[in-house]
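Excluded from the complex is one protein chain; the other protein chains are retained at their positions.
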Amino acid sequence: MSLLQTNNLSAFYGDFQALFDINVTVQQGETVAIIGANGAGKTTFLRAVAGALPTAPAMVLFDGQPIGHQTPHEVVRLGIAMVPEGRRLFPSLSVEENLLIGGHSERKGPWNLKRVYELFPRLGELRHLPAPALSGGQQQMAAIGRALMANPRLLLCDELSLGLAPVVIRDIYQCLGAVTAEGTTVVLVEQDINRALDASARFYCFQEGRLALSAPTKNFDRAAITAAYFGL
Amino acid sequence: MEWLNIIIQGSLLGGIYALFAIGLSMSFGIMRLVNIAHGDFIVLSAYVALVVTQGTGLDPISSLVVVVPVMFVLGYAIQRGLLNHTLGGGLLPPLLVTFGISVIIQNGLLQGFGAYTQRLHEGGIETASVRIPGGISIGVYPLVVFAVAVFAIASLQLLFYRTGLGRAFRAVSDDADTAELMGIDNRKLYALALGIAMIFTAIAGVLFAIRTIFDPAAGPIRLILAFEAVIIGGLGNMWGTLIGGVVLGVAQAVGAALSPTWQILAGHIAFLVILIVRPSGLFPRTKDL
Partner (left out) sequence: MEERVERATRASHAFALAAAPALLALVALPWWGDAGWMRLIAEMAYYLALAQLWNLLAGYAGLVSVGQQAYVGLGGYALFYLTGAQNMNVYLALAIAGPFAGLIAIPVSFAVFRLRGAYFAVGTWVMSEVFALSASLIAVLGAGSGLSLTPAILRQISPDRGSRDAILYLMSLAISVAVCAIVYLLLRSRHGLALTAIRDSEPASASLGVNTFRTKFIIYVATAACTGLIGGLIFLQKLRISPEAGFSINDWTVVVIFMVVIGGIGTIEGPFIGMLVYITLRELLADYGTYYLILMGMIAIAVMLKAPSGIWGWMVQRYDLQLFPVGRRLVLAPPTRPQTSER
């Protein structure tokens, strides 16, 4: 049984339909990438899985259980955590307080403050600073650490590379490797196609709310990806 | 020396205004909700205390043992059952629903207790005073109220900055959407916030009713005073609210010194001046106006 499975997932913002019958499957321990242009529905997809967008219960199955109707905080309790697009750290909280908020749901597991600081030593040095004082890359690490504090079985990462320098992005993806080594399942949303494909075993390509392509990443024809990406 | 007296009396007056403002400030800071019924809840607390003191013979301050839990539960229930459903739908629903609650409370109290003015009696402390050098006498009661206000704000700061619950409040206040994605149950948190706000509202209500006569229609002016203290002090800053209350109190004391009927109007004028000259208040921490 797959860890995450969406069945004809459709999602709406009011009257506007953002996702059309998305079928995505993620196995335990996998890293799956979701790529696509702006407005393709990638973030909408993650939000629907995380419970921030209401859907029919059976449209999202986690460990076989329908969770489409659950609220975000219930979904966190079940074991899904999000690294939101743009980091979204809490500005009036310190780095450490941000991490502690991540642990609000008190799920048991390998991750705690000490382990997060081991993974991101720089964060340990900056722990008492207010979150906005950090650089973009440090904030991204803090956001990942915050999500890890919820000891998730499934980690949803939205645009980790957004606005960051290449060398910083490389560091972050290295840390992500340490996370997946623990057995955490990861869904990676990225506009940086190369990054996404290097880090994942399988990928899905979204185009205007629809699934345009899904395949294993190994040796896949880049031209075909480009075509699907732009809807050619 | 007359001026010193005015400043001292006005500053102490600021204590009760700051106490009025705490609940309002919490509602807005955490739920982004301006509770139009806030003043009526202050008055409602006074009436609950009235019932308790008349029924049990307890003095008003002791009656807080009952009034505080009652108001806490009421606040929790109203947020959970009513106000949570108004959030996220724009500005009108929370405003109009709290407006409706205000009218219901006022008229309910009117039907239940009549339009007569009431007062709570705490005995000697109401009129006791101490003398300080310079020939000024300070009422013990206003001093106590001011001390309570300082203590209340200090404990709230402790709650916000030293506890997990306070941390969650601050996170929700920053970004409610992301807070939920981190596992925080916003609805329960909001209900808890209003409940806690009601604790301070209840204390404010009882303390004010010992000093001032009240009737069912006394709510709106309390809301306005609380509102003015918050705006003058600056949003998002509890200590600023205390200073806002002091500024308001001093302005009123100055007005009262010119003529007793000018007291409230002088406060309004000070508020308007600050609003025009420095709209975000004296010590704002957030820009959300």
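Letters A and B mark the chains in the order given here, with residues in each chain numbered from 1 onward.
Everything below uses one rule, namely that contacts are C-beta pairs under 8 Å (C-beta built on N, C-alpha and C of every residue); 3 or more make two chains touch, one makes a residue touch a chain.
Owing to the predicted nature of the structure, the values given are computational and were not obtained by experimental measurement.
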{"item": "Displayed partners of the chain not shown (whole complex)", "value": "B"}
{"item": "Hidden-chain contact residue, picked from the options B:L110, B:I125, B:A154 or B:I213", "value": "B:L110"}
{"item": "Options B:L96, B:A128 or B:I213, residue touching the unrepresented chain", "value": "B:L96"}
{"item": "Chain not shown: contacting residue from B:R187, B:R211, B:H268 or B:R285", "value": "B:H268"}
{"item": "Chain B residues touching the omitted chain (full complex)", "value": "33-34, 36, 82, 85-86, 89, 91-97, 99-101, 103-104, 107-108, 110-111, 220-221, 223-224, 227-228, 231, 261-262, 264-265, 268-269, 271-272, 275-276, 279, 289"}
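By definition in this document, only the chains that are shown with their structure count from here on.
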{"item": "Chain B - residues contacting chain A, complex", "value": "164, 167-168, 170-171, 173-175, 177-186"}
{"item": "For the chain A and chain B complex, residues of the former touching the latter", "value": "50, 52, 71-73, 76-77, 81-82, 84, 88, 90-93, 97, 100-102, 104-105, 146, 150"}
